[in-house]
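What follows is one structure encoded as structure tokens, with my remarks underneath.
For this view, one protein chain was removed and the others were kept in their places.
A, B and C are the chain letters, set down in written order, and residue numbers restart from 1 in every chain.
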Amino acid sequence: MTRLSGHLVDTARRLSFTFDGRAFAGHPGDTLASALLANGVQLMGRSFKYHRPRGPIAAGSEEPNALVTLGRGARAEPNTRATVAELFDGLEASSQNHAGSLQRDWLAVNDRLAPFLAAGFYYKTFMWPKAFWEKLYEPVIRKAAGLGALSGLPDPDAYDRGYRHCDLLVIGAGAAGLAAALAAGRAGAQVILAEEDFRPGGRLLAEGGLLDGRPAPDWVAEVAAELATLPNVRVMTRTTVFGAYDHGIFGAVERVSDHLAEAGGGVRQTLWRITARRSVLAAGATERHIPFRDNDRPGIMLAGAIRAYANRWGVTGQRQAADPVAIFANGDDGHRTAAQLAAKGVPVLGVIDPRRDAPNLGGYETFAGATVTGTRGRLGLTAIEVTRGGRAEWLDCGLLGVSGGWNPNVHLASHHRGRPVWDEARLAFLPGPGGPAGLIPAGAAAGQGGTAEAMADGLRAAAQALGDLGIAPAPVHLPAAEAEPARQEAFWHVPGKGRAWVDFQNDVTVKDIALAHQENMRPVEHLKRWTTLGMATDQGKTANVTALAVMAELTGKAIPETGTTIFRPPYTGVSLGVLGGGDTGRGFRPTRLTPSHSWAEAEGAVFTEVGAWMRAQYFPRPGETHWRESVDREARAVRAAVGICDVTTLGKIDVQGADAGDFLNRIYANMMGTLPVGKVRYGLMLREDGHLYDDGTCARLGEDHYVVTTTTANAGTVYRNMEFARQCLWPDLDVQLISTTDAWAQIAVAGPRSRELLTRIADGADLSNQAFPFMACGAITVCGGLRARLFRISFSGELAYEIAVPARYGHALMARLMEAGADLGVTPYGTEALGVLRIEKGHAAGAELNGQTTARMIGLEKMVSRKKDAIGAVMSRRGGLASETRRLVGLVPVDPGAGVVPGSHLFAADAPQDTAHDQGWITSACFSPHVGTMIGLGFLENGEARMDEVITAANPLEGTEAALRVVSAHFVDPEGGRLRD
Amino acid sequence: MRFSGLRLVKEALTGHRGWEPLWRDPDPQPRYDIVIVGGGGHGLATAYYLASVFGQARIAVLEKGWIGSGNIGRNTTIIRSNYLLPGNEPFYEFSMKLWEGLEQELNFNAMVSQRGIVNLIHTDAQRDAYRRRGNAMRLAGADAELLDRDGVRARLPYLNFDDARFPIKGGLVQSRAGTARHDGVAWGYARGADRRGVDLIQNCEVTGLRIEGGAVTGVETTRGPIGAGKVGVAVAGSSSRVMAMAGMRLPIESHVLQAFVTEGLKPLIDTVITFGAGHFYISQSDKGGLVFGGDIDGYNSYAQRGNLAVVEDVAEGGMALMPMIGRARLLRSWGGIMDMSMDGSPIIDRTPVEGLYLNAGWCYGGFKATPASGYAFAHLLATGRPHETAAAYRLDRFARGQLIDEKGAGAQPNLH
Amino acid sequence: MLIPHPLLGPRDAQEFTYLGDAALMNRPDPAAGEDAFCDHVYLRGNPAGVHRELWFHEQGDRSWLVVTRNTLTHEILGAELATDVARRSE
């Protein structure tokens, strides 16, 4: 069809696109909907429940019917509103939610079954037989439900995230928003103007009015041009502000390349978190329809949408240009549409208006005191029934515009659960109290819907915001708008037989509301949940207020007494891709690498995750075919010779200050202040509730200087808790804290030949047992003068050290130790062997320190000093903790070949295996090369008193069970002689 | 009136004129034997079981808004009994068994769908912890199954197995877990209680507790004073506020948990998946929306709404786990107020005030607990003794040090 | 949310870690006994309204702040360095 005059589409350029495989052409400036309408296509989708044929009713993001799938393959995007999809060359769209073709959808049988599918029907049936729900009913329902389909393939596009800060965020670039942005921009405020459309102007592009005697889009272009010159103003088109969060934070999505055939390697969309000191909500208004019998056919649209298609896109929605157009309206606004269409030469049948004193603005017939009471046309409107004074007549009609008044887009104003208030004069809900602080509604969103009113209200809002911000205003001249008749009368639906749709997408009719009323589902929320009204993709934008009015009529109450409706984020649907934007693959969260990572990689290490860290798990050697072989070899090497392992991941906190010792006495359950300079002590940390939460060593490097080590997992928590103690509990202590975890590469050198190895690199330091005994620490140099810290501590139970050098040398130090110790049998070992060594020694680690256990449970209650106060000391002694009988024990299988499985539960040998008889669980297990069998650690009731008892470890989850003997948790050198030699 | 397919056919053919109100809207009586404060899932279930199982009469449920307006109407609808500790697991398994017969019992289709749940495993240490949990479930009579990586891949091929920051190494599965239609649960219990004579009184906010001589004698409400022999409080989210009327402080903080649903989509995800490492869980509703959530916002709140940072965090987790959802659109988000207790487990107990009973502290486990919570609370109210599966949910367990701390997070409610 | 840092101005709450009731600063004297500690550890203020609470600027200057915030509206009425508060109460 040829376009009407005066549109904003670039008809000089042609864009090809397809819909359900059929090729069409449109132009830059078109949406998919405007281009399809221009091609005479009305039918674009099917409704959710009854699969009724549907066409667009709107020209904006509120569209509930014309949902299509854009693109294909991994880029297929379901449920896209054709009314906002910007046309580009090569666009592919397909209709959705039908079985068979869009024209012949066999699921439309549901429409025939509609009486059985009334509101809430599924709550009343499908209960028998019981097993059939998951097997039969639910799969059938699920298959029929849903709208479009995801491809099931990973989203191939890139998304970005960003943060912007401004003095004033203006939401919406229509009459009010442009005026507000211009005023604030000229005044020098930092302004962001966000517009969901690809073109600023809002309804000014759609209304067909004049400003200062020129087409309104000309003024829009002038303002946009001026705003572009202001460095303090940023205009963001294709950007939807979808949510208002606390303290002036807004979520916005910018569709960066959705309108491009090729994204060129750039991002698809960007999520902006905008922090604004003040905001103006100039989001406009959404027209509402009037339910009447069979009001859902393709070709029945909102009258304002018809006006928009005619003025902005130069198209009307009939299938043939000669088909007559009618308007059904309860106010003057509908008459404006008719007059404009008539002036553009569109055949206008007339305006059907229930008001007896309905006006006539010229160029069409007015059917005063009349209503539309029926329609015909299976896949598109062909005729309407007009009833006047009890007389009905059918009239041929190819397009019907419906106008029931306008609902201000109050959504963001109610995102903080502030309730909109009813304005009887405007027949609309306006933003109420309790809106986001600093958000000023303006223009149609505030009920000021006329062009002149809206512009003036935008200025008022800007002035208010500037006043709040302490910025002096600058003058703005507003152009004169034409008079716009806007009288209306409340008229909510046409009563009568048949089905009259209120919520199009979810197929909720006036009858469904009446049924909800009959069944006492009358509170608005019950109504919505019982009927699914307002739960469709438009979130009730086109339905809620009308439904409320119908319910009010049924209950005989006024609308505000019946309820109100609030909205939650997002304003329109936001893709999960952009919400979760950025790195979602391996870069999803940071990865921490140890200083010797690349060395370990070169050595062929297999890595494992520990917290955010990647650690070498074991180092397979040629000929080893199973990880156990490698681990056994590594563990044996430590017990027999010497092994080296990067233990940098343990947290390190540098503690300095005159009161550092006193402070650490309060942090650790055991005494730390008495530690001599040059010594290390093992320590336990409790939560204030008395439970154990971390352990590690504390080294005193100087009179006022300690280094605390934490477990890898708890480094951050311990630091935070220490800062809490320092700042909030004991602010008068002289203590300074700082983390140094990453600064030092710390290498464990463990095994009977560790001293020998270290001596070779220690620049002549005396490491003899006398000079540097067990639990000594000190500064030395290694490898020709590199500063280092040496700690004689042991996790393996062998003679062992940890040596720390600046992290940049960690890699080289590992290599040097390997070189220097080649003749000693030096062996790198990973976390698996580390685990074997510590289990053999009975040391607690993460599985034992899981936040549910106590010092008593791991047999260290004596470390909780009674001589001083420390965090958790008092609470560790209360009844429930003091009477705890579970103790950490060692476990070995009675049958040497049997397995020991962590996570098994422990039972007395002859006890029934159920919750009531559960006596504990296995925390850790491994094969012990030293013992020659699997061994385990576990918590067992009265464990200390049950040495040598044979118990049962049950693992019903995997169908295994083992007889285990209870032994001491110290499988190796229980006297601790080796580590002191 | 009994609901059935036959009835539906009859009504459909006669213009639906015969459907009766799902419940009455009675005015409050001057006095009841038992007043339940809170017309949410737990309060309604309590009233239902008091009337149906424990033979109590003269019961009222007082609801400040509309029936089901609390967390029963704003959650992610998951039911499961996959707990670790002996204080919890038997209780949740009892709840699961009640779910399994609920719809027939209530004559209301709450769409209990046992589609299973998969808790993903990413490390060896996590597998050990889940094995301990799975065994605890089996020992309590629940079902549980441990899958390896291939097992998970066969079942959920669309997860990110090849480019994941947290590689999937297995999963703990409970096949009997699943989802239920949350509103349907509230309505089913409400209708069942109403049919057994319970007065459901909406728009009736309790503004005070009448306590004389250390015993509760009634409540003050926005609809006038109501006498009561016993008062049971089941107002999760507002427990601290209501119990403050009795001068009590609770080991509870109120926190907001956000939840999310996408636009409707054809069937895609046929189970419930939890991704602990990415703070994300998801299922798909019968209507087609992907229903998902993550962590609580983390600060005390009564505002029933959360903030953007958490929205992003949850969506990031979802994208990392299943990048196929990138082109689905978030339709709606909402926030519910959780009673976050100091050990992450609930309280069903008497209080120091004679006749005043408390059901609170559900953290985000409240929905799945609805049947057992109602049953156990009714048991306590009717008999004065805790139900055997809820015996550990005592108010004094904190002082005694007998905590039920599944996560081992300590007295830090926002970590549970 | 934005936390009005007394030294750095408004900063996004994402930089902070939340702890809870500012009464956690009032650790009982060790001689006060178990009951006092139980109250301190488990019974915290949970008002629907103005709440004084602790936030740690973990991804910032590592200050603990006492923030006064309305839990019904999330409106923030003020923020102070916890050390200032702690020293004042000593």
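Just so we're on the same page, contacts are C-beta pairs under 8 Å (C-beta built on N, C-alpha and C of every residue); 3 or more make two chains touch, one makes a residue touch a chain.
What we mean here is this: contacts and distances are computed from a predicted model.
Asks: Unshown chain, UniProt name, "Sarcosine oxidase subunit gamma", "Hydrogenase-4 component E", "NADH-quinone oxidoreductase subunit K" or "Ribose import ATP-binding protein RbsA 2"?
Replies: The missing chain's protein name, per its UniProt entry, is "Sarcosine oxidase subunit gamma".
Asks: Write out, one label after another, the shown chains that touch the chain missing from the document.
Replies: For the complete complex, the undisplayed chain touches A, C.
Asks: Touching the left-out chain: which of A:L593, A:M863 or A:V931?
Replies: Once the missing chain is taken into account, the touching residue is A:L593.
Asks: If the hidden chain were put back, which of A:T740, A:N769 or A:S883 would touch it?
Replies: In the complete complex, the chain left out is touched by residue A:T740.
Asks: Using the touch definition up top, pick the residue from C:L7, C:A32 or C:L77 that touches the left-out chain.
Replies: C:L7
Asks: Sort through A:P129, A:G213, A:G264 or A:G764 and give me the one touching the missing partner chain.
Replies: The one listed residue touching the chain not shown is A:G264.
Asks: Looking at the full complex, which residue from A:D732, A:D895 or A:D981 touches the chain that isn't shown here?
Replies: The one listed residue touching the chain not shown is A:D732.
Asks: May I ask which residue of A:A206, A:A456 or A:V782 touches the chain that does not appear here?
Replies: In the complete complex, the chain left out is touched by residue A:V782.
Asks: For subunit C, which positions touch the chain that isn't shown here?
Replies: Those residues of subunit C that touch the unshown chain are 7-10, 12, 14-15, 58-63, 81, 83.
Asks: Touching residues of subunit A against the unshown chain: what are they?
Replies: Contacting residues on subunit A, toward the hidden partner: 158, 160-165, 256-257, 260, 263-267, 273, 275, 582-583, 587, 589-595, 597-598, 612-613, 648, 654, 656-659, 704, 732-736, 738-745, 781-787, 805-813, 816.
Keep this in mind: only the chains that are shown with their structure count from here on.
Asks: Distance from the CA centroid of subunit A to that of subunit B, rounded to the nearest Å?
Replies: Between these chains, centre-to-centre, one finds 22 Å.
Asks: Hunt down the residues of subunit A that sit against at least two other chains at once, touch-wise.
Replies: Within subunit A, the residues that touch at least two other chains are 245-246, 249, 273, 416, 688-689, 875, 878.
Asks: Where in subunit C do residues touch at least two different other chains?
Replies: 1, 12, 19, 34, 38, 41-42, 73-74
Asks: Write out the stretch or stretches of subunit C touching subunit A in their complex.
Replies: 1-2, 10, 12, 17, 19, 24-25, 27-28, 30, 33-34, 37-38, 40-42, 54, 56, 58, 62-64, 73-76, 81-83, 85-87, 90
Asks: Can you check the complex and tell me which residues of subunit B touch subunit A?
Replies: Subunit B reaches subunit A through residues 3-5, 7-9, 11-13, 16, 19-25, 65-69, 73, 86, 89-90, 101, 103-104, 107-115, 122-125, 127-141, 144-146, 158, 160, 163-166, 181, 183-184, 187-188, 202, 262-268, 278, 284, 286-288, 303-305, 307-308, 311-312, 314-320, 323-334, 397, 399-403, 405, 407-411.
Asks: Using the touch definition from the top, list the residues of subunit A that touch subunit B in their complex.
Replies: Touch residues, subunit A against subunit B: 48, 75-79, 115-116, 118, 121-128, 130, 133-134, 138-139, 141-143, 145-155, 157, 159, 161, 243, 245-246, 249, 251, 271, 273, 415-417, 511, 515, 518-521, 523, 525-526, 529-530, 532, 535, 537, 539, 568-570, 573-577, 579-582, 584-589, 591, 608-609, 687-691, 693, 846-847, 850-853, 875, 878-882, 901-905, 913-915, 918, 921, 923-924, 954-958.
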